[in-house]
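Shown here: the complex without one of its protein chains, the others still in place.
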Amino acid sequence: MSAATSIGPALPAVTGTPRRRRGRWNVPLVAGLTLFALIVLCAVCAPLLTSYDPIKQNLTDAFLAPGAKGHLLGTDAFGRDVFSRLLYGARVDLRVGVLAVISPFVIGSLLGLIAGWFGGWVDAVISRIVDMVIAFPFLVLVIALVFAMGPGTTSIYTAITLVGWVAYCRIVRGQVLIAKEQEYAMAARASGLPTWRILLRHLLPNVVLQAFVFSMSDIVLTLLAIVTLGFLGLGVPPPTPDWGTMIQEGQQFILDKWYMSTIPGLAVVLTGLALALIADGIVEKANK
Amino acid sequence: MTAPLLEVRDLHVDIPMPHGRLHAVRGVSLSVGVAESVGLVGESGSGKSLTLRALLGLLPRPARIVSGSVLIDGEDVTGLPAKQLHRRLTDTMGMVFQDALTALNPVMRVGDQIAEAPLRKLGKSRSEAKAVAIDLMTEVGIPDPERRYQLYPHELSGGMRQRICIAIALSTKPRLILADEPTTALDVTIQAQVLGVLRRLKQDENVGLLLVSHDLAVVSQTCSRLYVMYAGKVVESGTLLDLITAPKHPYTFSLLRSVPDPGHRVARLLTIHGQPPDLTDAIVGCSFAARCPFAEERCRQEEPVLEPVGSAPGTVIRKSACLRVDTAERWTAMVSEETVGQQ
Partner (left out) sequence: MKYLVYILKRLVSLIPVLLGISFIVFFLIRLIPGDPAATLLGSHATPAAINELRTQLGLTEPVWKQYLTFLGHLLQGNLGYSYVYNSPTVDLIKVSLPVTIWLLVAGTVFTLLIAVPLAVLAAARRNGIADNIIRAVPVVGLGLPAFWLGIMLILVFGLKLGWFPVAGYGVSIADHLRGIVLPGITIALTLSPILIRSLRASMIDVLSSDYIVTARAKGISTSRVVLGHALRNAAVSSVTVLGVNIAYLTGSTLVVERVFSLPGIGQQMINSILGRDFPTVQGITLTFAIMVVVVNLLTDVTHAALDPRVKLT
């Protein structure tokens, strides 16, 4: 504890409060957090907001217009309540989106830490793997992997982890290379602490910020990837509600029932906006 | 009496800051005659570079001109519409900067940068513009101009780059060159060559020079008349000879004393103690009072005005902004002694 506080310097303004401008709100951060909290709240409270089952089909009530028979946003081709599917879809997509960022974040950061710190052949091997993976367009490789591993949430998590870690690895490796040359890292090394302790207690807290900032926009990209997989029919298997699947189902009826695709799309855009604002807010805070 | 080529009256420049504003130039007035070389001297932060930039309407953001007027050939151009004003100013004056590397566009051939104004502004054809550029390159002493025309800034030496900058400044056929510390980034021999180019321009082409520098040695090699600036104001003006032999303001005096003198074996570099005042605050009394060895109580309360000093017989009026200018004889004596001692 005392070692950490005496050796590790605070990152500029992110951890320390003294330089924060008083009386001025971080508008993007507050707006983003509020919006995101609202969306999460809707997802969590889905059972309270709607009495319809998102999966239960009712073919006699198919294609109801918004408002008809108490269906706020109408029903889809199987007579399922669109509003319920939207809310329960948020549960699925948000959960997968956030969880699918965690493992790439952890694995990528650790490998980046190791590559940057040890250098030499370890770095060479890790960096070459990163070069290989990065040569593929993100979505293409994810789709190919999901295809190879078969449909399902586990495949999606695994595929996104296998492709997503490289970005974190690159970011953290770069930061470590800089931090390594700084005095606190030298001091920690000279103090004879075990390597794992230097890495985890002294280095990691100082290099992880950039990766964290990136992870905010990465959640957006991951959410988009999941929704896209759903749209292509490779995502969360039906009948589980998912925004991408909903957009895809609505596309066939786009001329008469434009809202079927538009509304779940707007849900994606709003969620993306909330996360992008949060990311912006964090960057602004970090740069202050 | 003919009007001077350029005259500035009561120029004020502000820089808005998070807390209040920085009053960087506080009522500067100066003039430059046709084919005259004038120096503007002061420490960094005295507002001399901002004054120079304001003359061309090229202040770095967010600095802005609050008030003041610029006269060209006695005609007040301040009221002209923005475009015409810019045209008028840039037609009259060209500018040379301190760091030639950053002052040149890194992705454009140096020759094209010189030829640009003749081509785009003076309406010359492509080949004429190129010929003009090559002439200018020869004029500022660049050997083998045809080959160097094709090079990029990073492929030239520092001295060559500054010559290119001078050629660019000349490419608009100006009658006055504004030079902002043009030799500070160069080593001494190159410095002398570049100053030589500027001096020759005045003699051969009748191009005037307004030179900004913190270095009295540089100014004394090129200029016949000086303005000394301190904390956003002109504190003394007069001929080079008058100023360096008989300063009438303690700041000028201290500046002279702080020049390292190669003639002396013992280093006599005397730095001025203390810091210039904070320009975000209103200054009460003389701005130099806090650092002035001769300051007395009234200097801290009364604001001195730039006024003619003595009854100088020449055409150039000496001016000084010092309440204790009457004691100037004592400092003069000290400087003269040293000058004599040196010979």
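By written order: A and B. Residues from 1 in each chain.
Just so we're on the same page, a residue touches a chain if its C-beta (ideal position, glycine included) is under 8 Å from a C-beta of that chain, and two chains touch if they have at least 3 such contacts.
Computed from a prediction, not measured in an experiment: that's the story for all the values here.
Across the entire complex, the residue among A:Ala37, A:Ile102 or A:Met132 in touch with the chain not shown is A:Met132.
Shown as candidates are B:Ala35, B:Leu56, B:Ile190 or B:Ala290; the residue that touches the absent chain is B:Leu56.
Within the complete assembly, A:Leu223 is the residue of A:Ile156, A:Leu223, A:Val236 or A:Ile282 that touches the hidden chain.
Checked against the hidden chain, the listed residues A:Val44, A:Met149 or A:Ala187 yield one contact partner: A:Met149. If you put the hidden chain back, the residue from B:Leu5, B:Leu104, B:Ile134 or B:Leu216 that touches it is B:Leu104. Only one of A:Leu29, A:Ala43, A:Ala100 or A:Leu141 touches the absent chain when the whole complex is considered: A:Leu141. Even with one chain removed from view, chain B keeps its contact list with that chain: residues 53, 56, 58, 60-61, 86-87, 89-91, 93-95, 97, 99, 102-108, 113, 116-117, 120-121, 152, 154, 165, 168-169, 171-172. Summarising the interface, chain A meets the missing chain with residues 28, 128-129, 131-133, 135-141, 143-145, 147-150, 217, 220, 223-224, 227-228, 231-234, 244, 247, 251, 254-255, 258, 261-262, 265, 268-273, 275-277, 280.
The working rule: only the chains that are shown with their structure count from here on.
One simple way to say how far apart two chains are is to compare their mean CA positions; for chain A and chain B this gives 57 Å.
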